[in-house]
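Okay, here's the structure, questions in a sec.
Missing here is one protein chain; the remaining ones are kept as they sit in the complex.
For chain A:
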C-alpha cells in the first residue's frame, strides 16, 4: 500500500531523497596528520593545515580513500578509478580556509543501490547516486558570550563521506528503513560508527510532493537532521506544509529549511539567497586521485560478509524464517552470537531462544549483546541439555532465568536444583495412577468423550512431578491407562 497524504483538494504523494554525511572511521584527518578522534581539548586536534595557515598543503589520507571504496563496494556501487577534489567556496567562521575540499564533478563512487525491507515485508531498492569524500567543518558555540561565537576546530578537516540517494523514497517509513539499512552496512564495514546522537551520521532531507503520475515539483532541503525519528517527522511535516502552499494557490520555493522538533515545524533559512553558489573549481593543491583496480579488488576480497548476504545464508544454512534471519543480522555481534549458539545444534531452536528469551532478558536488564549476562557458550550448553533430554522445554525456562541471575552454567543449575528430567517410567506410571485416582470424575468424563481433558491430566501429572517429567513419556503412560 503506497503512502499518500490527503489535502483539501485530493491525494498527494511524497518524493524524498537523502544526503547522508557519514564520518569516516580513521585515526587522522582527511588531509592532515592531526587526530580525528572525538572529544579532545578544544583546538588541540588541529594542525596548521586545518587552521588554514598560509602555505600549508593538504596530503590525502590513504586509509580514508580505502574506507570510501569499501563503503562504495558495500553499496554495490561503481568505483571510479579516477576522481578529483574540488574547492567548495563559502564563508563561515568555523571554516578557516574559506573553502571545503570536496568532490564535485568526479566523485570516487558512482551509482549503487540499497535494498530496504518494510514492516509489511515489501522489499524496495533505493538508488544511490554517488558517494564522495569531503572535509568536516569546525564547531561554533553561540552560548558562551553575549557578543561573540567561540570556535573549536577539532572537527575541522575530519573525513566525511557524503552518500546521496536518488529521489526514490516515497514515505517516512521508507526513509527510516533506508537510514537504518545504511547505518547497518556502514557498521558492518567498519567505515562509520553510525552514531547519529554524536553527529557521526547526519542527514539532509530533500522533500517534494506531487499528484500521482506528475513529474517532480520543486523540492526543499531540510538541513542537518540528527536522528532517524526526526527525519521521519520532518518529512511528514514538510510535505504537509508544501501541500498547503500548493493548495492555497502558492508556489513552493526551492530553499533550505531547518526542522525544529520541539515545535514540529520546518523554518526557512531566509538569508541563504546565495547559499548554492559555491563556485566549485578543481583544487590546485591536489592532483587527480587515481586508484588501481587491483587495489579495489584487494579491498573487496577483504570485506566482511554484508547483512543481506548474511541474512540469505542464515535462511539457507539454518532453515530459519526470513523475519528471524533479518532480526539476527541487525548487528554483527548478534549474528556472531547466534552462529555460536547454533553451531552443531538445532538452529531453529537456537533462533527462538536468541530472538525470544535472550532479547527479552537483554531488554529487561538494559544490556546489549556484547555484555549479555548469558554467553553464547552458556546458552548453547543449555540447549545441549535439552537435546540430550536432561531437561524439557518448561524446565529450560526456569534454568534460563537462573542463569540470568546467577551466571551459573545450565548443568550446575540442573544439578543444584535437582531439575534433571524424570524418564523413569515406574515413577511416572505411579504419578499417573495417583492423578487418575484423585480425579475419578474427570476420568469418567474423558471416557465419555471429553477429549479435551487429556491436557488436564498431563498438566496434573507434570505438576505432581514438579515439572520434571519427560512430557513424551507422560503422554505415553496416560494414553496407555486411559
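Keep this in mind: a contact is a pair of C-beta atoms (placed from the backbone, for glycine too) under 8 Å apart; a residue touches a chain by one contact, two chains touch by 3 or more; residues count from 1.
Methods note: contacts and distances are computed from a predicted model.
> One chain of this complex is missing from the view, so tell me which of "Aspartyl/glutamyl-tRNA(Asn/Gln) amidotransferase subunit C", "Carbohydrate ABC transporter membrane protein 2 (CUT1 family)", "Dihydroorotase" or "Peptide/nickel transport system substrate-binding protein" is its UniProt name.
"Aspartyl/glutamyl-tRNA(Asn/Gln) amidotransferase subunit C"
> Consider the whole complex, including the chain that is not shown, and state which of A:86, A:134 or A:152 touches that chain.
A:152
> Would you indicate which residue among A:4, A:35 or A:375 is in contact with the undisplayed chain?
Considering all chains, including the one not shown, the answer is A:35.
> Touching the absent chain: which residues on chain A qualify?
26-28, 32-35, 41-49, 51, 53, 59-65, 82, 84, 89, 91-93, 140-142, 144-153, 258, 269, 271, 274, 277, 279, 286-290
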